[in-house]
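What follows is a short report on a single structure.
The complex appears here without one of its protein chains, the remainder shown in place.
After this line comes chain A, so read on.
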Amino acid sequence: MGSTEDDIDSKEAWVFYKDREYWADVTPIPQDDGPNAVVKIAYTDAFTDVYDYFRAVMASGELSERALELTGDALHMNAANYTVWQYRRKVLKHLGSNLEQELAFCREMIEMNPKNYQVWHHRRVIVGWLGDAGKELRLTEMIFNQDAKNYHAWEHRQWVLRTFNRLFDGELDYVDRLLDEDARNNSAWNQRHFAITQTTGFTPEVIEREVEYTKNAINKIVGNESPWSYLRGVVQHCDGGLNSVGDLEKWCQDMYEAGQRSPHLLTFMIDLMEDKLERDPSVRPQLLKRTLKMCESLATEHDKIRHEYWRYIERNLNHRFSA
């Protein structure tokens, strides 16, 4: 927030509230931190001045245009002060302010503080008051241009889509575009799952389409965890388990035989084998041996960082499926 202070300092016309004539009728209330204050903050004079007047306005309960302006200055200095936001909403309501203008203010605040909870909450409230989310998808897309994994923006987008659900048209196309740009964008994969859940649902046709889509993405970058995880998520929707759709076993086996040893591939193969072990006791002796060997190779060669984990999985499978 240091830059905010610089901004204010650099504005030549910045005048302290205590020197503003139209505030002369208000007696500022200084902050009282008591005799034993700890974790003090080295406020600047401009900050202290603004908040002295904000305290005075809150104490008197003044709901006015100048109070609205004051909350704007207070929030520019500290966008995380949730009480200032709450008070600002009270002023907006009381004055019947132009909410389109408020959206513009809020957008500016979001651009400056894209990872702040309070700005996004304010946005949601104002959009709710307006009953119009026409600008929201664009807003989140603007934020994703800078950081395509911004959790707040994804949360906002999902809220908008769920609340105003006619906006779902085009959502999968948008996710496609993001995944084209960066197939490692896990947030976009999650959005894909969300969008399908909220529209067509995972019907057998959709599952088949999604499995193909995901296999393609994995073929491009085998070492990308996100589509592997999505694949599991999609297949979870079939009753028949991992082996019942998309010929996944053969697809994995082909990659393996071509020399691919990504831990994500090997892990998925273990899951396929575990699923089989579970469903078909007759294959156990042979298959268990192969499964344990694959755990061993992950532990000692292909995923050494999780050595202890794979040893544990090995013990666990052995315990469950050996005669």
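Keep this in mind: a residue touches a chain if its C-beta (ideal position, glycine included) is under 8 Å from a C-beta of that chain, and two chains touch if they have at least 3 such contacts; residues count from 1.
Criterion: contacts and distances are computed from a predicted model.
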item: Missing subunit (named according to UniProt) among the choices "Geranylgeranyl transferase type-1 subunit beta", "Succinate dehydrogenase [ubiquinone] cytochrome b small subunit", "Ras-related protein Rab-39B" or "Acyl carrier protein"; value: "Geranylgeranyl transferase type-1 subunit beta"
item: Residue in contact with the excluded chain [from A:K18, A:R66 or A:K149]; value: A:K149
item: Residues in chain A touching the chain absent from view; value: 1-2, 5, 29-44, 47, 51, 55, 58-59, 61, 77-83, 85-87, 89, 116-117, 120-121, 124-125, 149, 151, 154-155, 158, 162, 184-187, 190, 193-194, 197-198, 224-226, 229-230, 232-234, 236, 304-309, 312
